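One protein chain is absent from this view; the other protein chains keep their places.
== subunit A ==
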Amino acid sequence: MIRAEWTKLRTVRGWVAALAGGLLLIVAFSVAPGAGGTCDETCRLPTGPEGQEVTDAFRFVHRTLTGDGSITARVTSFTGERDAGPGRSEPGLVPWAKAGLIVKDGVRPGSSYAAVMLTGAHGVRMQHDYVHDVAGPTGPRTPRWLRLSRDGDTITAAVSDDGNRWRTVGTATPDLPSTVEVGLFVTSPQHAEVSTKVFGLSGASGGPSTATATFDHVGFEGTTAAGWRTQQIGGPSATSAVAGTDGAEEPRPGPPQPASRSSARDGVFTLTGNGDVAPAVSGANGLGFSVTRTLAGTFVGLVPLVVVGAMLVTAEYRRGLLAVTLAATPRRGRVLAAKAVVIGGVAAVLGVAGAALAVPLGTAVMRGNGLYVNAAPTSTVVRMVLGTGLLLALCAVFALAVGTVVRRGAVALTAVLGLTVLPYLLAMSVLPARVGDWVLAVTPAAAFAAQQSAVEYSFVDNLYVPSAGYFPLPPIGGLAVLLAWTVVAFTAALVLLGRRDVR
């Protein structure tokens, strides 16, 4: 029966052309000329110790520490300034502005570290190696005492209100050499906000920000080879350097960057920084685009697949051909299953082939256009490619099932496209973020989550919106939603096809 259905599919020229067209559309969208950027080969993000791309930019006042030791400091003030539209700024810390102590494997961006810090709105945190985050006490921000100590491989972070009674925030064992750089750091990421009142992403606002923190009672225990030095690590370089700077920075062309500076007087250190020490994100607060963008043509390629999936049965209803099919195979469930295997299999192959072509081609084209494309691990790309195959296969079978239930091609197509392509398109364009997330969580379009490349981090501010490649459900969860719709529709199709007279 599968062979018969396969023969049926391949002998209608229009269907074969439509299926090939679906594949072409997916690939064509990935190589279509898009927006340009100014990124060249030098535009790269560092890679963290656990393999992720990271942002590693902060103001650093540091000295070496060999072997065990500790650093203690009191943060007496922590303020910030952020962009408030063209040419204006307003006072205020962004939620994930950071000021605190850090122990780091040298000064190379992307190296291993552990840090304890105050944040703009998330209390005291201990973080290490970019992707690990532990929450400490919340409450009034300053003054607050922080301590970072090293005992062998273990880094312990502690916090105190008075410098006497200490409370451990957490411990970590990053892979550090015996001699490390320890010191004070301040940084402040790009801020991003979505106005919930405004329709669409036009309500999003954001821009650069800076943070300034004052440290006193800086205590150091351990063996060191040098005094305090100050330096901007990674990212936008400093525009000024004061007392104790290494003076190694060069002015950088382009738009003026927020100031990064530090000063030290009578044991009081004041640091101003911007940037972040965190995993890199895609979209508004990141440097680049996620690989997901190369698969932006999937929804267009989906249309012909859905059309053929529905036509496979509605065309038979329309011509009375279903009577011939069921006279040849009276076990109706088998006929439906054979159709599902054929169109599902074909859609899966086309989806995998289309995505396998679109990802590398699209990435190359975007890079050629001067856009930065966030790196994705091979396992993620494989999951995206296979996920695209599953997405198309399930949608095609869903269309077949709906077509069987409603028996009319136009009705089936309206329903299926209205439940898959339309929610995706709306969520990608005009829907407010929260509504878009809801739509992409409950409709069959949830399965587009299989194409997510970027990772969402709770401790990195960003606009985690579908258009930036962030879906509300995890890949498996999204596919499960589509699977559930498909199973329900297919069950209804089996029951109705089995029960109804064939007309």
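Throughout what follows, contacts are C-beta pairs under 8 Å (C-beta built on N, C-alpha and C of every residue); 3 or more make two chains touch, one makes a residue touch a chain; residues count from 1.
As a working rule, contacts and distances are computed from a predicted model.
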| item | value |
| --- | --- |
| Omitted chain, identified by the protein name its UniProt record gives, among "Purine hydroxylase beta subunit apoprotein", "Glycolate oxidase", "Ger(X)C family spore germination protein" or "ABC transporter ATP-binding protein" | "ABC transporter ATP-binding protein" |
| Which residue of A:Val107, A:Leu326, A:Val411 or A:Leu426 touches the chain not shown here | A:Leu326 |
| Residues belonging to subunit A that touch the chain removed from view | 1, 3-5, 7-8, 11-14, 315-316, 319-321, 323-331, 501-502 |
